[in-house]
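Only one structure is covered here, and it is reproduced in the block below.
Of the protein chains in this complex, all but one are displayed in their positions.
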Amino acid sequence: MKREFKISLSPHDFSATDVPAVMRNVVIALAPAMAYSFYLWGKRAAFLYSVCVFFAYASEYAFIKIRKKTFVNDGSALVSGLLFAMTLPPSLPLSYAAYGIIFGMVFGKHFYGGLGQNIFNPALLGRAFLMAAFPAAMTSWISPLDALTTATPLSAWKFSGEIWETGKILMGNCPGSVGETSAVLLLLGGAYLLIRKIIDYRVPLFYLAAVGFISSLFYFFAGESYGSPVFHLFSGGLMLGAFFMATDPVTLPANFRGRVIFGAGCGFFTMLLRYFSGFPEGVMFSVLIMNALAPLLEKIPAKESFGENNSVKRERNR
Amino acid sequence: MNYILIFLGAAIVNNFILSYFLGICPFLGVSTDLKKASGMGFAVIFVMVLASAATWGIYHKILMPYNLQYLQNVAFILVIASLVQFVEMFLKKFIPPLHKGLGIYLPLITTNCAILGLTLFMVIKDYDFIESIFYAVGAGSGFLMALLIMAGIRVRLDSADIPVPFRGAGIALITAGCLALIFMGFSGMMK
Partner (left out) sequence: MRPATFAGGVHPAQHKDSSAFSIERLPAAEKVYLHLSNSCGAPSKAVVKKGDAVLKGSIIAEPDGRISAFIHSPVSGVVEDIKKWPHCSGKKLEAVIIQNDFKDEPAPAGNIKDPSLLAPSQISEIVRNSGIVGLGGAAFPADVKLSPPPGKKVTTLIVNACECEPFLTADESLIREKAADIIEGAKIAARALSAKQIIIGIEDNKPDAAQELLNRSSERIKVKLLKTKYPQGGEKQLIYAVSGKKVPMCGLPLDVGVAVMNVGTVFAVYEAVVKGKPLYERVVTLGAYFRKPGNVIIPAGTRLEDIINFRGGLPDNVNKIIFGGPMMGQAVCDMDVPVSKATSGILLLWGEERKEYECLRCLRCASVCPMGLMPRESFALYKAGKAYDKAMNCMECGACAYVCPSGIPLIQYLKLSKKNLSMSNVRLPAGRDLTPLSKNGS
């Protein structure tokens, strides 16, 4: 009986972490913050998540079919949909959310060729589109549980000079986007991703370090009205941005030194926009700006490889 | 300090390509590789500074005293056209490879709305001479920056599986639009 054997080139052993596993781990890391968002915003959160994930898959499936390719369920649409939903104001009309995620997936990902080829973070691009198209809806906030219209801690700081209590910001019992408010739960998720080595530690490390450093500089030398480092680190979309948005590997520069600069640059622009722009929050735009700069950051020469500095040139061996 | 703000305002906050959408033609044409992009960017800075200086002089010393402001469009276009000719001759003689690389896009700066826009904005904003120069340098630098960003992205897009109808100019315009969307974040940077 003739048996058939597989032939392939080495290696013949592989790590268990494949692309779907990476995406699964991101969803697991988001779970605590997501769960809390159901508590804070109730049904609105559920609807937003469902709409965003549904349209993320729908637009991806439709576009791939139009291109006559096979649809591969690698989990990236789920992750994009959830992350996008978490950046939206809870009071946003569902149709706007749908427009946003479709724009993000199609213009931000599929026009560029699909997974692995996009320049910009699709979720953030969708959100930027909504900011431009529906500025009023995208800047009206409600407080958790009782759904009264209020200002987020960042806009309260920037436009009225009021500072929210650290405990509330840390836990997330404050107005803001659906999933961004709970700094501590997102930090937990971020720690999970770091321990499991799902994300590159350099980006969140340098992002948060830059924010801490710049906000400390301003707070201690330019005055307390600039907001304390603790305030800046825990409010707004920083935790979500630092661990989940900025770390999307496809949009990062493909070199380690570039990533350090990427992280620091995100921190720099976040603070610049928070202090000096017309918007109270800078995370979204700063990550997108650094995405745009990532191809240029790749040009930074890499550290020398093993034994490269005194390499030997010889004739070919007989 | 004021000068720095004018510079930054022209370069980043109100970027000529990404906020005003002026100068899209050379932007798309030359951003395919980094060397050409930087060459064009520096050429634009050069032309902008000279154009700004010349047109400021013409406006404030000739047109205004004689109440001939309505002639500004004609006068400015004349000045810009001749300046670009001068730059082209200069490049052809002293940096031939750059001249060849920029090709048709260099004389296109002549009709470039970005340069004319610069000079007209300068008049509207009523800048004095030094402010105009900073404005021009800022605008040119912003142009250069946008070109470099675009070039970096387009080099990376060369090996991407972009749908056939979008390749080349299509995805470039979409990317430019996304960049414009992103730079909107800088708006309202009143300091």
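In order of appearance the chains are A and B, and numbering begins at 1 in each one.
Heads up, the rule we're going with is that a contact is a pair of C-beta atoms (placed from the backbone, for glycine too) under 8 Å apart; a residue touches a chain by one contact, two chains touch by 3 or more.
Keep in mind that this is a model prediction, so the values were computed, not measured.
*Asks:* Which of A:V211, A:L252 or A:L297 touches the chain that is not shown?
*Replies:* Checking the options A:V211, A:L252 or A:L297, the one contacting the hidden chain is A:L252.
*Asks:* Where the complex has a chain not shown, which of A:L115, A:M171 or A:L205 is the residue touching it?
*Replies:* A:L115
*Asks:* Contacts of subunit A with the missing chain: which residues?
*Replies:* Against the missing chain, subunit A presents residues 3-15, 17-19, 21-22, 72, 74, 114-117, 197, 200, 249-250, 252, 254-256, 302-318.
*Asks:* If you put the missing chain back, which residues of subunit B would it touch?
*Replies:* The list for subunit B reads 158-159.
Here is the rule we use: only the chains that are shown with their structure count from here on.
*Asks:* Roughly how many whole angstrom separate the Cα centroids of subunit A and subunit B?
*Replies:* It comes to 33 Å between the two C-alpha centres.
*Asks:* In the complex of these two chains, what residues of subunit A are touching subunit B?
*Replies:* Touch residues, subunit A against subunit B: 67, 107-108, 110-114, 117, 119-120, 125, 128-129, 131-132, 273, 276-279, 282, 284-286, 288-289, 292-296, 298-299.
*Asks:* Which subunit B residues qualify as touching subunit A in the complex?
*Replies:* 148-149, 152-153, 155-157, 160-163, 166, 171, 174-175, 178-179, 181-191
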